[in-house]
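The other protein chains are all here in position, but one chain of the complex has been omitted.
Here is chain A:
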């Protein structure tokens, strides 16, 4: 038994034709350079490729010393947040076709955190403020043996948006307050506090609200919406911060 097959070659789609894209990457080698410098690279790309593919091509074919973080390469692990054309994005979720390739594409490390090498920054201060809001379930009593903690669909939906955070630091490092005053907790820590403050199973909202009521807590937020724009998961970060402010004024979630 034979199946009819198409013998004629399929017409080549425009999306399948490669073209040259110029990337200008802010390079910094702490052992050789005093200051970071911008370096040009021409790479052959398809419109369906991502910035991460371009960085791979540079690293694998042109300059093996280019350093950047990436793990899953599919927008889940949150390793490859970087500043692409002046906006914080995940390199693995930014498609070439969505950028203006008639001009060079500028890629640099996220701002506000200490630069270590090329596109890699020291994430410790970021995780330090994340830890400080106690981002884990603190129930007042033990669950019954063999039972889960029951939660209604509505109670779950209350904090659904902020459960999506992947801790990529795109929001915190896009925040102008964080750039100028590193004491500020930053949007990511507040988002993760929000996730537990509004969780009906958690009983330590007061503790987290007290932490965020600090001088460097939510009141430093100037609602510039940079964080909401930067979030690769589409979390309404500024709204989450505003909800924490409301909870602080009420004194309870």
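Going forward, a contact is a pair of C-beta atoms (placed from the backbone, for glycine too) under 8 Å apart; a residue touches a chain by one contact, two chains touch by 3 or more; residues count from 1.
As a convention for this text, contacts and distances are computed from a predicted model.
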Which choice in "3-phenylpropionate/cinnamic acid dioxygenase small subunit", "Succinate dehydrogenase", "Cbb3-type cytochrome c oxidase subunit I" or "Carbohydrate ABC transporter permease" gives the name that UniProt lists for the one chain left out? "Succinate dehydrogenase"
Check each of A:177, A:190, A:205 or A:235 against the chain that is not shown and name the one that touches it. A:177
Selected from A:24, A:76, A:101 or A:115 as touching the chain missing from the view: A:115
Where chain A meets the chain that is not shown, the residues are 28, 30, 33-36, 112-115, 122, 124-126, 128-129, 132, 176-178, 180-183, 186, 210-211, 213-217, 219-220, 222, 245, 248-249
